[in-house]
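One protein chain is absent from this view; the other protein chains keep their places.
And now, chain A:
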Amino acid sequence: MEQAKPQQESQATESDAKHLASFAVMIVLTAIAFAAVTMDIVPPAMVVPLIIGLAAIQVMMQFFTFMHLDFKKHRITVTFIFTGLLFGVICVVALKYLV
């Protein structure tokens, strides 16, 4: 744990830019979501799937930039989280359409 500290400090400068960039992207994504609902650009049936897709991208950005989920350092943890998410999504989608 303590050995990881100096590494983090050296990353601090570059992660500032990364944070700003992903913040901007997230603002844009949110704007697209609002636009999709208010401005009749997308067909109504596609609005919800589109927003869910945008939300999925945003969640990933949250995880990896702002919540510092680092695949290289926590390979097993991340694998388990995403396997669980995958199983969860499959079960929920299946239950939605089968029940």
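Here is the rule we use: contacts are C-beta pairs under 8 Å (C-beta built on N, C-alpha and C of every residue); 3 or more make two chains touch, one makes a residue touch a chain; residues count from 1.
Just so we're on the same page, contacts and distances are computed from a predicted model.
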UniProt protein name of the chain not shown, from "Cytochrome c oxidase subunit 1", "Iron ABC transporter permease", "Acetolactate synthase" or "Ech hydrogenase subunit B": "Cytochrome c oxidase subunit 1"
Omitted-chain contact residue, chosen from A:Ala17, A:Met39 or A:Leu95: A:Leu95
Sole contact to the chain not displayed, among A:Phe23, A:Phe71 or A:Phe87: A:Phe87
Contact set of chain A toward the excluded chain (per top definition): 76, 80, 83-84, 87, 90-91, 94-95, 97-99
